[in-house]
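Below are the structure tokens for one structure; questions will follow.
A single protein chain has been omitted from the complex, and every remaining protein chain is retained in its original position.
Showing chain A:
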Amino acid sequence: MTAAAISARNLRKVYPGSPDVVALADASIDIQDNEFFTLLGPSGCGKTTLLRMIAGFEHPTSGTLTMHGEDLTNLPPYKRPVNTVFQSYALFPHLTVAQNIGFGLEMLGKPKDEIKKTVGEMMELVKMSQMADRQTGQISGGQQQRVALARALAPRPKVLLLDEPLSALDFKLRKDMQLELKRLQTETGITFIFVTHDQEEALTMSDRIAVMSAGTIRQIGGPRDIYDRPAERFVADFIGDTNFVPAQIAANTGNDAQVTLSSGKTVTAKMPEGAALTGKVTLAVRPEHASIGAEAAGLLPGRLSEIVYFGTDTHFHVALDDGTGFVVRSQNRPNETLPFSTGDRISVDFAPGVGQVLRD
């Protein structure tokens, strides 16, 4: 196995100005070649700090950072084969579009012909060929975004860092750019490290996601792993909508467990990796993985308190008998009549193996 494109070992960052706050707490991570890797978390979770460390703008308080086995920790940003797409784009306002894209190559001392050729290719790649001689102030936000991308890709970095590059774009443009970014990553074969607080963005684009909070990496995995098998409450809560169901472990079989719910019924649930949990636990159940039925049929009885129509699907809000709430989401079909109405006694049901036991 070859060395990872980026390998972080126990990276720690405490800013001298605020010694009580650990911006990054001993983060370890391996990012492979040709991977679209996303750092996902709420603001202040340390994802940007980690990205800036890889870029070389921040120095770790402790820990090491290597690229393909070579130590990066003390290398200045201009010696790292890593380029960044900044959140604010940071295009040079005194240079034209073409000059911006060629800047990195020029600084690397490439010959003029080569710069011209590569800049042409890059403008082609991001569909900005018509704009070569424009000042950066004369183009739209979406176009600036493309120029920033082309500028960062032009020197052919080993790793491209993207710091919430889509956050300033409007909804429609953001959707287009998500696909565009994925296409660029596949076409160029460059490792992308993408920072975002938007879970949907992370799920649609990434090969793997690292969910972070309070300076710690909570879980690393593919979009499906993260969504279907959240390891802890924070991850389950941050990504998508989740019902949290109190439960008691009845029998533990390693990967699975028999859990007893508040209604006294028992169901099979998945256990988080490497966790030996006993006693009281919390079960995470996605709204679309559960269904409602007659009161006696399901696992958790309760009263249907609200029905909300969303076009593509309908949300059933259930007030369970144990006092907690539960939301069930079901996809709408044409000419459907709902079997229940608000106020009915019903029960919530989900299949064995759907519930995920959480580490707290």
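Following the convention adopted for this analysis, contacts are C-beta pairs under 8 Å (C-beta built on N, C-alpha and C of every residue); 3 or more make two chains touch, one makes a residue touch a chain; residues count from 1.
Simple rule for what comes next: contacts and distances are computed from a predicted model.
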item	value
Per UniProt, the name of the complex member that is left out, chosen from "histidine kinase", "ABC transporter permease", "Proteasome lid subunit RPN8/RPN11" or "Molybdopterin synthase catalytic subunit"	"ABC transporter permease"
Touch with the omitted chain, as defined above, among A:G44, A:G63 or A:P77	A:P77
Given A:A3, A:V22, A:L108 or A:L338, the one touching the chain that is not displayed	A:L108
Residue of A:T96, A:N252 or A:S330 touching the missing chain in the full complex	A:T96
Sole residue of A:G56, A:P165 or A:P272 that reaches the chain not shown, by the stated touch rule	A:G56
Interface with the undisplayed chain - residues on chain A	17, 55-57, 76-79, 82-84, 86, 88, 90-96, 99, 103-104, 107-108, 135, 151-152, 155
